[in-house]
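Missing here: one protein chain of the complex. Every other protein chain is in place.
Right after this comes chain A.
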Amino acid sequence: MARGKTIRLTSLALANALLPVALLVFAVGFFPYKPLLPGLATFEDDRENGGWAGGRLEPVFDRVIFMVVDALRSDFVYGHNSGFHFTQKYEQDMIHGRESDTDVPCSLIRDGAAIPFTAHASPPTVTMPRIKALTTGSVPSFADLIFNLDESGSGANLATQDTWLAQIKAKGGKLVFFGDDTWLRLFPNDFFERADGTSSFFVSDFTEVDHNVTRHVPAELESDDWSAMIMHYLGLDHIGHKTGPQGPNMLPKQEEMDGIVKSIYEAMESQPHLAKSLLVLAGDHGMNAGGNHGGSGPGETEPALLFASPKFKERKNPTTYECPTSPKEGTEFHYYRKVQQSDIVPTLAGLLGMPISKNSLGVFIGELAEAWSDASRKAQIMYQNARQISKIVEAAYGADAYSTAVEKWSTCLRKDPSAGDCGIPDDQLSALAKRWSSTTLTMSGGSEARHGDMSQEAAAFLTVAQDILSSAASSYDVPRMVLGMLICGIALVMTLVSLPAVWPPSTAGSFFAITCFLYGIMMFASSYVEEEQHFWYWLTPAWVALLTAENVIRSRQRSEKLACFTSGLVILAVHRIAIRCNQTGQKHAGEPDIVHTFFPEHHLLMWLLILATYGYTCWMVAGRTFLDLVPGEVAALSAIVLAIPAVVFKLNFTHADAPELVQDLALQIRVWTAPFSLVSQAQVSFAVLLLAALTVSAMAVSLARGTELARKDGPAVNVTLAERLHHLLTLFLITQSRATNIPLFLGFALQSRALHQLLHSATHTDTEIVPRRSAAIPIPELATTALLLSHTYFFCEGGSNSISSVDLSNAYNGVGDYNVAAVGLLLFASNWNGPIWWCSVAVLMTFSRPSQAIDDSRTKTNGSRSWVNQERSKLRQDASATKPSSPSSAQDTNLWLWYVSCMTAFVAAGLLAVMTACTLLRTHLFIWTVFSPKYLYAMAWCIGWHLLVNIGFGGALRGLGSIA
């Protein structure tokens, strides 16, 4: 059954070349491309239709104060336990403790001065796509998320797009901005007249971020040169991330925000230049019970939206709202009417008398039409809104198809307005065309009396259009998706060809195949995609038990059996502790775990463990990385020099990121290092690591060359270059992980030692020790173990298949200016550091350990160079004496190839399953919230973990290990 090496290598290379192609082809078909209409909308565009409806709108307001409070969930403003006392009712009531006194008429909402809504924020509920929705009115897709990572790219620049801010600028207005500097990245280059950005990087900052905004407010309220003031407060979001929605700082923060609303509103009442101004209070997204956001949970997608102005009190027949109030029955956060966040765009355009931004999918919020005294104004804005959306429909479906359909419906409806004979619209395009032609017909009948009908018809069209265009289900390119699946299928077949032998199956091979198969099935169950960690947590112990049993059988001596059994127990025990480190997934995300519950209470223990981890790694670096290269004292000193900057950086970084984990520890060190910025501290620790890696590589290669020991399958050397570099990599990965996850590396070390014992003990006893470089290790077992542990640790460290679990905190270590490549690398290294580490360990396992004899005599002579040379020459004689038989040496060179084949098989099978699930379930309710993020993660696993780490990095490490 064994195939030729050339065939295997070729098919494996082809399979891995096809994988990214398949990913790309499928992604193009899967992620809907939305045509972006270029340029700014103008009123002139609308005039071609003639008549009053296209004309310039009479502005109700000339200024807007747009106050975004990050993560302002609806209940924070409207609920019974809210801190927004002024927004709900006047403060005097609160002071006199007359909270229940509901007949005091002077509150913002109850007084009619504010109109409240719950605004639906579509996932991904993270700040940048939400700002895009709030300003352009479009519904950002997951494709935007990819562009958003590239923050300097054109995909994220809104300055050239049609937004309500651009419309104000086009009118000659000036903009000022204070708050989250995401806005400044989205609107760069002096888009704002005055701006003060605040970094949202350290979520431990509850007060400074907001103070930095608030200090500008009084002066800006005095000046009258701006038309729009935008504020973005971050403190509330930070409190949510840190302590959850019920945290002790939450209510005071709400009161603080309410105070700002109060000062703005009072200025609007008293200052003449603010008389015609509108205050919009909006959350960009909400938060879930754990205080996080990003997904599609009820709390996350339901921020508050409030329009306030003294002018609203003058409405003729104002709708009144009860406040505080309870959410709609059966919901937790649905207060008042629910609108879309994008609806803000046409609403602001209507109220400020501007054309509606071209790419907006928003619908003018009808309640605000009460601001006009004249009913025809509402009909006018609704018609303009409908016209603008109609143009997007045209762009999405093709102008010809759309106008034909509209023509058909118009002729039919003109004959019979009740549309009895025209049939039922059979697809989305026809439904839209029917609504639109009926709107235009009502419009052409346009007498004053029919304004009500007009608005209704337009609103009906808008609602249908918004639904269809936002869901974007219409724009899948199914043939392309199927093509992507086919390419992936071919890659899978190629991989199977590249496996040395599939039949008869070994235990490990069968287990690996079953893992692939179950993983594939799992991709079709949305709850298992959300809770993928359970799959790996469930399989790993079973595999460890099986592996232990297998090796207990294999080993002959009683002591070895016992060692195998103990190793299995150690792996299991560490696994059990590790899976409780971070509660991940969706359902139980906020529940107590070691990282979020235990460590904050026992921060001293955590730092002891962190120091132990660094200490152990230091010990390994001194004893392994520098072995034979430099004298022992120098090695120890170098290792300490490598570790100290990293520990100091971690300490300072954690103090900035999560002060509750540091408290008063090591105050003196922090004082000493205060003059150095975090960026430079990280740079120093990375620089010394890089220097060490280069030096060690150069010295190890030259040493190997000098002693001519480094034949590919030559005798085992004491430490391969791969192992030397592995310990430096460990140091790097430790620095790249969150402080709370660092103790996991101790577990890693324990498990890898136990695994070494398990995998190598049996193979050594069977045959006499042949001093070969490559270990006689069963590759399917190694591949299965590495696969399971890689995935397990990805989830143990807090990863999940949700976008919100991507941890950005270590992505900017040592990066001053934004640099896509560096941030991407650091981001991957911090979120995938377990999988990267286990890949490196898998490489080490393919090399045989130094024979016992070498270890023993080394301790006697204490590592002096002269002895090493003697030993090496002895080894060389041994090597020439024992000639490895040719089949086994061929086996050796194929070890890594075999390992990569296994991993490619899993990646290709998993990818094929994800693609199939996304294609078959493309109309599923959760397609954008569960399956699309999973596809993005599958892309990251395939390109980042498989192609770059397993093949690129692992291959390089294996190559280096063969050289020296």
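Things worth noting here:
Keep in mind that, in the parts below, a contact is a pair of C-beta atoms (placed from the backbone, for glycine too) under 8 Å apart; a residue touches a chain by one contact, two chains touch by 3 or more; residues count from 1.
Quick note on the criterion: contacts and distances are computed from a predicted model.
For the omitted chain of this complex, the UniProt record lists the protein as "Glycosylphosphatidylinositol (GPI) anchor assembly protein", which is one of "E2 ubiquitin-conjugating enzyme", "tRNA (guanine(10)-N(2))-methyltransferase", "Glycosylphosphatidylinositol (GPI) anchor assembly protein" or "Eukaryotic translation initiation factor 3 subunit K". If you put the hidden chain back, the residue from A:Y537, A:F626 or A:F745 that touches it is A:Y537. Among A:A17, A:A399, A:V478 or A:I514, the one in contact with the hidden chain is A:I514. For the chain missing from the display, the contacting residue among A:G172, A:P504 or A:P675 is A:P504, taking the whole complex into account. If you put the hidden chain back, the residue from A:L572, A:V679, A:V701 or A:I943 that touches it is A:L572.
Listed by residue number, the positions of chain A touching the unshown chain are 504-508, 510-511, 514, 525-528, 530-531, 534, 537-538, 541-542, 546, 549-550, 552-553, 561, 569, 572-573, 575-576, 579-580, 585, 587, 592, 778, 781.
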